[in-house]
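For this view, one protein chain was removed and the others were kept in their places.
Up next, chain A:
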Amino acid sequence: MGEPLVVMKDVNKHFGDLHVLRDINLEVASGEVVIVIGPSGSGKSTLCRTINRLETFESGSITIDGDPLPLEGKSLARLRADVGMVFQSFNLFAHKTILENVTLGPIKVRKEKKADAERHAMELLERVGVALQADKYPAQLSGGQQQRVAIARSLAMRPKVMLFDEPTSALDPEMINEVLDVMVQLAKEGMTMVVVTHEMGFARKAANRVVFMADGQIVEQAPPSDFFTNPQSDRAKDFLGKILTH
């Protein structure tokens, strides 16, 4: 693997008095799949969201494919187009059809022709298994289908890296696998991914590395097999003890 695609260096962030990110140093290589886990409130979502600057940070630096995160405006928008983001609550555009959800970015940001964007969008919807729903509105789809559309919407921008913030935790249990299957497939095809999730199955199947966070710090990182069987820190042991019992 070459030059790291995402580099976070000494990143610090506060929400008021709360120090949510403490000296975060993280590198994600091209093609790598990194899982972020940790207790609630440890800063996983915030870490994910600073990478495409949905959250600002006070000190340190973040670069994507060698380019530092711009502060504002056009260049920030351009960078965000290269960084896909999949949210816990899907956030599909409620007033647009499934197809329009997927073509909006390519047409408005990448300036693709409508016909080309639609052809590509249909391919992607086919791939995630919701092509038949193309003309429906988000509210007419199940959660699992909506989340797969959200993944297709991100993919339509041909991103360099994709961020997932607990993509399956708002889903009914029977829909979790249909979303995870799509993500495993993506990982196999070499997509660079940062995934906040507590799905151990996915971590074992697709991840190259697990990053464990607690209290705004990265406490430990290791390949999934090592981390789950032989965690080093007490915080991680404690945390795994809690989530693996049920």
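For the reader, a short list of remarks on this structure follows.
Just so we're on the same page, contacts are C-beta pairs under 8 Å (C-beta built on N, C-alpha and C of every residue); 3 or more make two chains touch, one makes a residue touch a chain; residues count from 1.
Simple rule for what comes next: contacts and distances are computed from a predicted model.
Taken from the listed names "Molybdopterin-synthase adenylyltransferase MoeB", "ABC transmembrane type-1 domain-containing protein", "Xanthine dehydrogenase" or "Putative Glutamate transport system permease protein gluC", the protein name that UniProt assigns to the chain not shown is "Putative Glutamate transport system permease protein gluC".
Screening A:Val6, A:Leu21, A:Ile62 or A:Val83 against the full complex identifies A:Val83 as the residue touching the chain left out. In the complete complex, the residue from A:Leu21, A:Ile98, A:Met157 or A:Ala236 that touches the missing chain is A:Met157.
Across the interface with the omitted chain, chain A contributes residues 52, 54, 73-74, 77-85, 87, 89, 91-95, 104-105, 108-109, 137, 139-140, 150, 153-154, 157.
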